[in-house]
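For chain A:
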Amino acid sequence: MDLSQIKQETLVVASTYKPEPRFLLAVLQDIQRKYKYLPKQSLEVVSEYLDVPLTKVYGVVTFYKAFSLTPKGENIIKVCDGTACHIKGSMNLITEIKAVLGIDPGQTTADGKFSLEIVNCIGSCALAPVMMINESYYGKLTPAKLRAVLESYREGGMVDAK
Partner candidate 1 sequence: MQSSKRLTILVCCGPGCIANNSMQVYEAFKKHIAGSYLNVEVAMTVECECDKESSPAIKATGCHGLCEHGPLVTILPHDITYIKVKVEDVSEIIEKTVLKGEVVERLLYTDKIQKKKLVKRDEWTFYRKQKKVALRHVGLIDPGKIDEYLERDGYKALEKALKDMTRSEVIEEVKKSGLRGRGGGGFPTGLKWSFAAQAEGTCKYVICNGDEGDPGAFMDRAVLEGDGHAVLEGMVICGYAIGVDHGFLYIRDEYGLAVENMKRAIVAARERGFLGEHILGTGFSFDVEIVRGGGAFVCGEEMSLIRSIEGNTGEPVPKPPYPADKGLWGKPTVINNVETWTNVPVIINKGADYFRSIGTENSPGTKVFALVGKVNNTGLVEVPMGTTLREIIFEIGGGIPKGRKFKAVQTGGPSGGCIPEAKLDLPVDFDSLTAEGSMMGSGGMIVVDDRTCMVEFARYYLKFLSEESCGKCVPCRQGIKTMLEILTDICEGRGQEGDIDLLVEIGQMVQEASLCALGKSAPNPVLSNIANFRVEFEEHIKNKRCPAGVCKDLTAFYIDSKICVGCAVCAKRCPVGAISGDKKQLHVIDQGKCTKCGICMDNCQFHAVRVK
Partner candidate 2 sequence: MMSSYQNKILRVNLTNGTASMEPLNTKYAKDFIGGRGLGTKMYCEEVGPNVDPLSPDNNMYLVTGPLTGTMAPSAGRYMVITRGPLTGTIACSNSGGYFGSEMKYAGYDVVVIEGKAEKPVYIWINNDKVEIRPADHIWGKEVPDTTDLLKEETDEMAKVACIGPGGENLSKIACIMNEMNRAAGRTGVGAVMGSKNLKGIVVRGTNPVHVPDGEKFMAAIQEARKALLEHPVTGTGLATYGTQILINILDQSGGLPVRNFRDSGTVEWADKTSGEFMIEHKNLVRNKGCFSCVMRCGRVTRTFKPYAGFGEGPEYEAGWGFGADCGVKDIDAICQANFRCNELGLDAISMPCTIACAMELYENGYLPNEDAGCDLRFGNASILADLVTKTAYREDIGDILAEGSYRLAEKYGHPELSMSVKKQELPAYEPRTLQGMGLNYATNNRGGCHVRGYMTAPEILGIPVKLDPAVTEGKAGVCKAFQDLTGAVDASGFCLFTTFAIGADIIANVVSAATGIEYSPDELLKAGERIWNLERLFNMACGFTSKDDTLPQRLLQEPQKNGSYKGSVNRLHEMLPEYYQLRGWDQAGVPTKDKMVELGLEDAFAQMLGAVEAASAKNN
Partner candidate 3 sequence: MAKILMVQPSKCASCRNCELACSFAHEGVFNPNKSRVHALVWERLGLGVPLMCMHCDDAPCVEVCMTGALHRDEEANGVLWDKDKCIGCKLCISACPFGNASYDSETKSVIKCDLCGGDPECVKFCPNEAIEYKEADKGMLTKKAMYAEKFKKIFEEVE
């Protein structure tokens, strides 16, 4: 995407808030939602718009887990590692995803199809271990089920694996 466009769009997003430092998180969250990550140029625009030093913007961005500075894959896999999921073997899912997609948490596949994240409790402890791909939940996962789910995304569709 061309830089001036990102700047333009960022400004549009930011302008929905008053130029006060306290809206830093809110603006960043909206931009994150738009691009699935925070482009560097956006941070600069936000810094200027809200009159918050870029260093601080960067500090805030790296502090909160909600923000990412690197572009995400087409499909974002969020494996829950809440306590309930953890004691029910969420780490086995991570191992399996690594085996299938070859990525570690925080990474994106070379083809840009998947990104893997480990998230804290997503409030679906009853379905532990659980993961989300984009907005869809997959609960009580076993490595076998997981493999099937991933395959379905690979083919571009999705499968009801519940």
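To be clear about the criterion, a residue touches a chain if its C-beta (ideal position, glycine included) is under 8 Å from a C-beta of that chain, and two chains touch if they have at least 3 such contacts; residues count from 1.
Quick note on selection: all candidates are chains of the complex that A comes from, given by their letters.
From a predicted model like this one, the values you see are computed outputs, not experimental measurements.
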{"item": "Selected partner (touches chain A in the complex), from 1, 2 or 3", "value": "1"}
{"item": "Residues of chain A defined as touching candidate 1 within the complex", "value": "20-26, 28-29, 50, 52, 56, 59-60, 63-67, 81-84, 86-89, 92, 95-96, 119-128, 130, 137, 139, 142-144, 162"}
